[in-house]
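Every protein chain of the complex appears in place save one, which is left out.
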Amino acid sequence: MRQFFSQLISFPYFFKLAQLSFPYIFVISIFVILLGVSWGVFFSPSDATQGDVYRIIYIHVPAASVAQSIYYTMVVASITYLIWRIKMASVFMISMAPLGALFTFLALFTGAVWGQPTWGTWWVWDARLTSTLILLILYLAIISLFSSFDRRDSTDQAVSIIVLIGGINLPIIKLSVEWWNTLHQSASITLSGSSIDNEMLIPLLISILGFYIYVTAIGMRRMQIEIIKREITHNWVKTIFQEKR
Amino acid sequence: MIKVEHLFYSFNDLPLLEDLNFEVKSSEIIHLKGVNGSGKSTLLKILSGILNNFQGKILLSTDNVFFLGHNLGLKDSLTVNDNLLLDYRFNAEAESLDEACNIFDLNSLRDSKLFSLSQGQKKKVSLVQFFLSKCDLFLLDEPFANLDKKGIELIENMIIDRQNQGASIIFTSHEEHNISSRELIL
Amino acid sequence: MIKVEHLFYSFNDLPLLEDLNFEVKSSEIIHLKGVNGSGKSTLLKILSGILNNFQGKILLSTDNVFFLGHNLGLKDSLTVNDNLLLDYRFNAEAESLDEACNIFDLNSLRDSKLFSLSQGQKKKVSLVQFFLSKCDLFLLDEPFANLDKKGIELIENMIIDRQNQGASIIFTSHEEHNISSRELIL
Amino acid sequence: MRNFYFKTFQRDSRVYLSRSSSFLGPIVFFLITITLYPIAFGSDEEQLAELAAGIIWISILLANLLSHQFIFNEDYKDGSLDLVLTSGKSLFLWASIKIFVNWYFSSLPLIFISIFTSFMLYLPFDAALILAITLFLGTPILSMFGALAGALTLERGNIVGSSIVIPLCLPALILGILAIQSYKNEELFFYIFLLAAFLFFSIPILIASCLGAIKLHFE
Partner (left out) sequence: MRNFYFKTFQRDSRVYLSRSSSFLGPIVFFLITITLYPIAFGSDEEQLAELAAGIIWISILLANLLSHQFIFNEDYKDGSLDLVLTSGKSLFLWASIKIFVNWYFSSLPLIFISIFTSFMLYLPFDAALILAITLFLGTPILSMFGALAGALTLERGNIVGSSIVIPLCLPALILGILAIQSYKNEELFFYIFLLAAFLFFSIPILIASCLGAIKLHFE
């Protein structure tokens, strides 16, 4: 197990592993997403109150879930980097942050599209929505740090510091936004935790699974690119490119 | 090339240059000397048109002037290559750029951001600019400072080259250089 | 005083210092030489503790180190006087301050903001700091650059003074100086 | 020489793009300040809709001024400004190019994003369009004022510069907000016309003031 991890954090080994497994994971993810979404869209019954609009849930909820999970994995990576200086951890953070931003945006966007017919408005300042927006801003802020250093180690460390502080702060932000929200009580419409029918739940779960696999695949690809960028001067990268030719 | 008559310049009411008169012909190399704070940099800035509120008369027969100051005028966040390609004083072609960078041992650094260069390497980049631009008057403020031996020799030769092409050069330096046709002491 | 064993340092994966070994005894003056970009400034920064992520072993027998870098560490918005009085490396008394400023011709500038000084005059202010501080190890990065003749001589004498007091000095310079007990070429 | 101006344009764009931070900075700043207001003021829909124009305009004003404050600063510190002065070329055109490049990269994206944020603040669709138009006319004014702030405090860019010019930006702010608030009325065109006129007359005056302010540092 230990050996497996130490191999996983070595760039050449990870690169090869990713190179081999990417096509399979990618294809599987597409398949699972298609399965989940098409099941949800074409075969599950329409909602009693919302009609067919609710089907956007099969994109919205997976996107929202993935967006948050990415941040938490980044926090773990940042701790790993700050303590053990494992370069792979910083590669992970730098590759995942744009993906996180993308999925947060997707969640916001689909949520807004969904909100228009159901709530009659694109947006409410409710706790969950507000903290999702803040998550997006946090992602953008992290991305904007990428190029403010000329030394790579510094970028890595700056990113991990800000990810970590954001990670400590995110629950506090959520909590305080919730207090603020309950005090104001003005948002009459909130996301209700209404229980979902099993026939809707199963395709939703499949769809969520598909999104996670998809992020894994794309994340691995992005990490490969980032690794190449960093190790361009190293021999193993050169030999890979020569093999290609 | 240059004719300076009764030049007065004061900074915060403290006179710095007082009644300066001199003339520079074309194909002359002038070594501007003086102790620290005697106004050498200030004089070069006046001649190149950066500082304006002097008294007296300055006649320049050209407005094609190259100025190199203590601050080199390079962009920290651009690469060496971009710093050279986007300089308005010359249109660098690939070949001449290659050659110039080769002379100064900068070839391996051409894609590094300027920020990450050593003091002397930065200086060298701005001297590549000097090498590539074809002006009639060169005003160089301490071009030799921070340079290694080889660099100093190179610059001396380049200055002589420019002289042979008919340009005038005024440079300041606290060291001795036997390339100057004349010394001007402030 | 200093013992360096198998020192490696690389910048963005590019090795800069490779397997460096040397020793400096007390009362030695070392002239650090090398072409531009050979890593002289970097070495001095490593020795003074500014840069940390090197490989190898560095033994210093003192932590009373004076460092002078390309950036002088002076505050532009303070006067020369304040810059000297508020330096933590020495407690300047009125007399010694007067004397030091006199030596460097800075007396008339003591109430000027540092901002308005010439390049060489700024250097001189930081050399006054050198003059006033009593450290065991002096790391001077191009202390002679931008200085006029008189200034250069003064510094040379000061370095020898420090040596006689038992301190070690490492300085970099692209010129020849016959004060060094040894040269170290990077 | 056309070359001089073209290269200025290229160099400034390149400097801008060489750091994702200078591109994303104003956007992040704008988004986060926009979020601050509903949190600080409460999320009452009607109230927010009423304040929306003001909130967006103030946030744009701050983001714009702050990001434009360093336009001339770097050039001054690294000596590029010296070279420009030696060139003998028209400083007016040079400054205009610099301001344009900065406006293009930092203000234009904000205008697009402001449309999204105006939905988040419950601004009606028509009003959001008017908002975009007023921003299109107003942000160049703000950019020029930002540049002026920078030119005045060339030696050290700090918070002072922008605070000096904020009062001068008030007419743009007021006209912009008035136009949005009267998006249903005829007066709308009057305000937009005034804003356009203000922009038109500011261009020469403000750029000339920038040059004046810069030259103060070279005497």
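So that you can tell them apart, the chains are marked A, B, C and D in the order they are listed, and the count of residues begins at 1 in each.
We take it that a contact is a pair of C-beta atoms (placed from the backbone, for glycine too) under 8 Å apart; a residue touches a chain by one contact, two chains touch by 3 or more.
Bear in mind the structure is a predicted one, so any value in this text is a computation, not a measurement.
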Which of A:I9, A:I28, A:V53 or A:I161 contacts the chain that the document leaves out: A:I161
Touch with the omitted chain, as defined above, among D:F4, D:F70 or D:W103: D:F70
Missing-partner contacts on chain A, residue numbers: 82, 134, 137-138, 141-142, 144-145, 148-151, 153-154, 157-158, 161-162, 165-166, 168-169, 172-173, 175-177, 179-180, 183
Residues of chain C (touch criterion as defined above) contacting the omitted chain: 45, 48-53, 63, 65-67, 69-78, 82, 86-89, 91, 113
Missing-chain contacts mapped onto chain D: 21-22, 24-26, 28-29, 32-33, 36-37, 39-41, 47, 50-51, 53-55, 57-58, 61-63, 66-67, 70, 74, 153, 156-160, 162-164, 166-167, 170, 173-174, 177
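To be clear about the criterion, only the chains that are shown with their structure count from here on.
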Distance between the centres, which are taken as Cα means, of chain C and chain A, whole angstrom: 51
Interchain centroid distance [CA atoms averaged], chain B/chain C, Å: 27
Chain C residues counted as touching two or more neighbouring chains: 11-12
For chain A, residues contacting two or more additional chains: 151
